[in-house]
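Step one of this worksheet: look at the structure below.
The complex appears here minus one protein chain, its other protein chains still in place.
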Amino acid sequence: MTALLEVEDLRITFATRSGTSHPVDGVSFSVARGELLALVGESGCGKSLTALALLRLIPPPGQIVPGSAIRLEGTDVLALGAAELRSIRGRRIGMIFQDPMTSLNPVFTVADQISESVRAHQRVSKSAARVRALELLQEVGIPDPVERLDNYPHQMSGGMRQRVMIAIALASEPELLIADEPTTALDVTVQAQILELLDRLRAARGMAILLITHDLGIVAGRADRVAVMYAGRLVEEATTAELFARPSHPYTKGLLASVPRITGAVTRLQPIAGTVPAPTAWPAGCRFHPRCPASLPRCADDDPPALAVGDSHRMRCWLAASGPS
Amino acid sequence: MTGSLWRLLLRALTSPSGRLGAIVIALLTLFVFVAPWLLPDPSAMPDLLAGALPPGAGHPFGTDQLNRDVLSRVVSGGQISLSVAGLAVLLAVTLGALVGGLAGFYGGWLDSALMRLVDGALAIPRLFLLLLLVAVWEQMPLGALVLVLGATGWFATSRIVRGEVLRLRSAEFVLAATALGAGPGRIILRHLLPNVAGPLLVAATLGVGDVILLEAGLSYLGIGVRPPTPSWGSMILDARPLLTTAPWTSIFPGLAIAITVLAVNLFGDALRGALDPRSA
Partner (left out) sequence: MLTFLVITVLLFILMRLTPGDPLQRLAGDRQVSAEEAAALRQRFGIDQPIATQFRAFVTGALAGDLGVSIEHYPMPVSTLLVSRLPASLLLGGTVLLLTFGFGIALGVLQAVHRGRRLDRWLTRASLTLYAMPSFWLGLVLAWYFGIRLHLLPVAQMHDPLLGADASWLVRVGDVVRHLILPAVTLTAVSIAAVMHYQRTALLEVLRLDFVLAARARGLPERQVLWRHAWRNALFPVVGLFGLWLPILVSGSVFVEQVFNWPGLGHLAADAVSARDYPVILGTAMLVSAQVLLGGVLADLAYYTLDPRVRHA
């Protein structure tokens, strides 16, 4: 099956006062049609920037380094002109953001903002767009959608605003939805609702989803595949079942161990020692080695490439060369 | 307090426009107060029959209709204008700090009354307040002008100071000082005022530009600095009939005003930027 989205060796640099920063430094992955890929990592690992790069929304002075490749069903996104780029944004790839309060324009009604999205890519009349907006509000599960149409964002709760954002993103039937930490700003109960909504929409529309999050917990049972990101690179990639059953990279294991669990014996939480390095000064060799409990001598000098660990399971770690742990 | 003020000043000097402003202010002040020793005596008898001469040898800015050297008059006028502005602003800032500090510290009816007063006064354009006050004097002494300029310029400053005092009044270090037995006077002087010194300096600097323009305007209308005391504004008034025949008599005083106010505003902006790094 040809992938819907292919990212190859994506690198992003920022010119800062303390030198050049490389927040994304060689990321490669693909998303198949209708698939849900979860991109997991702590804050500062570069996952949001990766998402923005897909739509070429990197804010200056950031730049995508030549040699990176982003292909949407074969089309090179990085080579597109302005008009073609706009036809992809919203139309083939949609995006929802973390904080729904600041991601919605406070001076326009819900109907205005959804209709605007509809009419951005299709020639429809205002009234037709409004009808479509109502349909979308129903689809995302907003109660009393007729009344909500003329509400302003500040009149709605966080969960409802996020649903509105999803509705706006769905307006032009995108094939891929990028969800950048869609539940982080929400209450736990609302989180579950939003994630279920995303699931439902994916099934109903055959839409692929790139779910970006720092929370491994929401990934289990939902994502088809998981990619773990650290220090600007993917360090492990596998199907969800495989990753949770046989986590192989020490960082992934550290992440899983630091997630508090309700079930099971109460043990001490195991944080990962040390702190995330700065993107202006990545450590030499394997980037995780200063914090890694299982580091080998060669980790300080040689940067491991992506090595196979099992069936469609790869990781960047020298432990793979010496056999699974 | 002086320590943080110094740091503020130094930070303001890191911006190129701030540096430019500061340098021009320094040069101007120096020139205006030192130059009279270097220039020909402005009260020396001019050759009245010669009339207004264009800029040339001996008179870099030309002469006015009474054959007085324009450069010398600009310098003397500068002394007056700068002194008036400086003193007036000092008065305004002091009044503003006093009123704002009292209102913020004591609160209650005093605060409400004072702020109502300030609200009302702010709605009246400052110039009209000045016109009312100035119209009284037949011969207005310079000191009265300074007083009037200062008395009309403290309203906005008092609001700023009141805001800061309100903010800090319930801060922990104030509570600590009170717990240690410090009286209101001590608290205001040693703890609250140092924190408003920065915003006060910014308000003062920017206020100087406003006062220079106001004083020049009043002098132009004939009701500010009165002859024979020279002032940039009254020079422009005197030069009106010569507008077509001797334009340099109007141009140089006006340029002097513009350059001074620009320099002061640039430095004031730099100070404001140094005070609040987020506003740029």
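Letters A and B name the chains as they come in the text, with residue numbers starting at 1 for each one.
Everything that follows uses one rule, which is that a contact is a pair of C-beta atoms (placed from the backbone, for glycine too) under 8 Å apart; a residue touches a chain by one contact, two chains touch by 3 or more.
Because the structure is predicted, anything quoted here is derived from the model rather than measured.
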Residue of B:L9, B:L142, B:I223 or B:L275 touching the missing chain in the full complex: B:I223
Residue among A:G90, A:P250 or A:G285 touching the omitted chain: A:G90
Contact partner of the left-out chain, one of A:G81, A:P106, A:P143 or A:P271: A:P106
Subunit B residues that touch the omitted chain in the full complex: 116-117, 119-129, 131-136, 209, 213, 216-217, 220-223, 233, 236, 240, 243-244, 247, 250-251, 253-254, 257-262, 265-266, 279
Those residues of subunit A which, in the complete complex, touch the missing chain: 55, 57, 59, 85-91, 94-95, 97, 99, 102-107, 116-117, 120-121, 152, 154-155, 165, 168-169, 172
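Everything below uses one rule, namely that only the chains that are shown with their structure count from here on.
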Centroid distance [mean C-alpha coordinates] between subunit B and subunit A, Å: 57
